[in-house]
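Some notes on the structure that comes next.
Missing here is one protein chain; the remaining ones are kept as they sit in the complex.
And now, subunit A:
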């Protein structure tokens, strides 16, 4: 297990790749619950295993970071403390690590309440936004979006931003987006300038055919 123990992330990945490819192959398709960024907005996940405590949630702005505990001021005046561990997944426009979390960020966390009052986070989504908008302008590096009366700049991220046309699978091909389209936008808000790093732009079916 020396490769697993090593601190070199490439060695570790190599080891994990070998482990993954030696795993059992399961073929078949079925519709099940999701744990991706969409799940942050879904109904609370009920564990199948009765021994596992039901998931708890926390949301709000991070007011302080003390080692691995995030102090969170909730939107409704409540306060919570969220503990991030090595097993916690951190999403900030992409899968990342706790080092990317900053004071002032918005947070949505799912986890298990501990006796000391903290929430041991299983998953943390940082600055996640999911909004309905209209595409008002298209440039090489960004989209101009209108959400209600608010103008929002959406930053396109190479290798990350995907488009979903109707019910089709997400694609890296953004050439089907047109001005005037309504879009469901999933992304990460940037507190510094109020823009949104776009992760997925979902538009109506067939809309991508027009130019």
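Of note:
Everything below uses one rule, namely that a contact is a pair of C-beta atoms (placed from the backbone, for glycine too) under 8 Å apart; a residue touches a chain by one contact, two chains touch by 3 or more; residues count from 1.
The definition used in the following text is that contacts and distances are computed from a predicted model.
Per its UniProt entry, the chain excluded from the display bears the name "Methylamine utilisation protein MauE domain-containing protein", taken from "Inner-membrane translocator", "Chemotaxis protein CheA", "Response regulator" or "Methylamine utilisation protein MauE domain-containing protein". Summary of contacts with the chain left out: across A:64, A:114 or A:168, the touching residue is A:168. Checked against the full complex, the one of A:56, A:71, A:138 or A:153 touching the unshown chain is A:138. Touching the chain that is not shown, out of A:16, A:64, A:114 or A:204: A:16 (per the contact rule at the top).
Where subunit A meets the omitted chain, the residues involved are 1, 4-5, 13-17, 19-37, 39, 47-49, 51-53, 86-89, 91, 94-95, 122-123, 125, 136-140, 146, 149, 156, 160, 162, 164, 168-177, 179-180, 199-200, 211.
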